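Shown here: the complex without one of its protein chains, the others still in place.
Entry: subunit A
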Amino acid sequence: MSRSATSSVTSKIIVYLVLIVCAIPVVFPLYYAFVGGIMTPGDLASYPPKLLPTAIDLGNFTSALDTIPLARQYLNSAIQTGIVTICQLLSSVLAAYAFAFLRMWAKTAMFALFMVTLMVPWEAIILPNYLLISDLGLTKGPLTYLGLTLPFLAHAFGTFLLRQSFLQFPVEVRDAAVMDGCGHLRFLWRILLPLSKPAIAAVGVYVFMTTWNQYFWPLILGNDDQYKTLQIGVSMLNDAESSSPTLILAGVTLALIPTLALVIFGQRFIIRGLTAGAVK
């Protein structure tokens, strides 16, 4: 008994050690971004690099904001992400409701059509989308917001996930509500949505993260620095000759804050959204 207890303590210590060794490279880039962002340029540029700052320098954040219109680009990303998240939720809720509760012509074929859109890789259709958006003049000035968001106002993933959630809803309850003269929109808004908050949150968080983190599309779309998104701004910091590593890391830290908060505080919604297809 005592021998097996000792060996289980030993094995637990080994498990902890291995986990900690695995965790170091996983956490390091995050540590580097946050600590590097407040280091003095001298500290970070020394070789071999210092792991702890000898002095704290918050000036990097202000010079990051000076080098590139990061504040403006933060706003651009917020507008882009806000429009896409809200519209995608609306279009997905409506479509999911139709698939889950309404009679429809050729329902199976229609659902298959939605699923087909999930199989087309965005990179394979990005060129004609670019041509279309630039022909419509949506790559200049404030119209860039339309160019950034229009192709993503609907996505079959949200419809798919919400439909699964709506199908769990007892049909009798809906029938009773409709029987009592409750219209479809009223039922959707007053009864179904409040009861589907976890699924809505899962889709919302997922759409927010993927939109906030977009790179390829905003990269080819943006001509004017004033209408570039934060992600493009951060990568421009990296390319700018004048920027020091500390300044780049300060910019990265600023860009990371919203998504990091979501991963730490909204993890259960992320897990639900991400694993929707993986766990049956």
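Everything below uses one rule, namely that a contact is a pair of C-beta atoms (placed from the backbone, for glycine too) under 8 Å apart; a residue touches a chain by one contact, two chains touch by 3 or more; residues count from 1.
Following the convention adopted for this analysis, contacts and distances are computed from a predicted model.
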Missing chain, UniProt name, options "1,2-phenylacetyl-CoA epoxidase subunit A", "Carbohydrate ABC transporter membrane protein 1 (CUT1 family)", "Putative aldouronate transport system permease protein" or "NADH-quinone oxidoreductase subunit F": which is it? "Carbohydrate ABC transporter membrane protein 1 (CUT1 family)"
Full-complex touch with the removed chain, picking from A:L19, A:A55 or A:A109, is A:L19
Looking beyond the chains shown, say which of A:I56, A:I86 or A:L132 touches the absent one. A:L132
Where does subunit A touch the missing chain, residue by residue? 11-12, 15-16, 18-19, 22-23, 25-30, 32-33, 36, 44-49, 90-92, 94-95, 97-98, 102-105, 110, 113-114, 117, 119-129, 131-132, 150-154, 156, 159, 178, 181, 183-184, 212-216, 219-220, 231-232, 234-235, 237-238, 245, 248-249, 251-252, 255-256, 259-260, 262-264, 267, 270-271, 274-275, 277-280
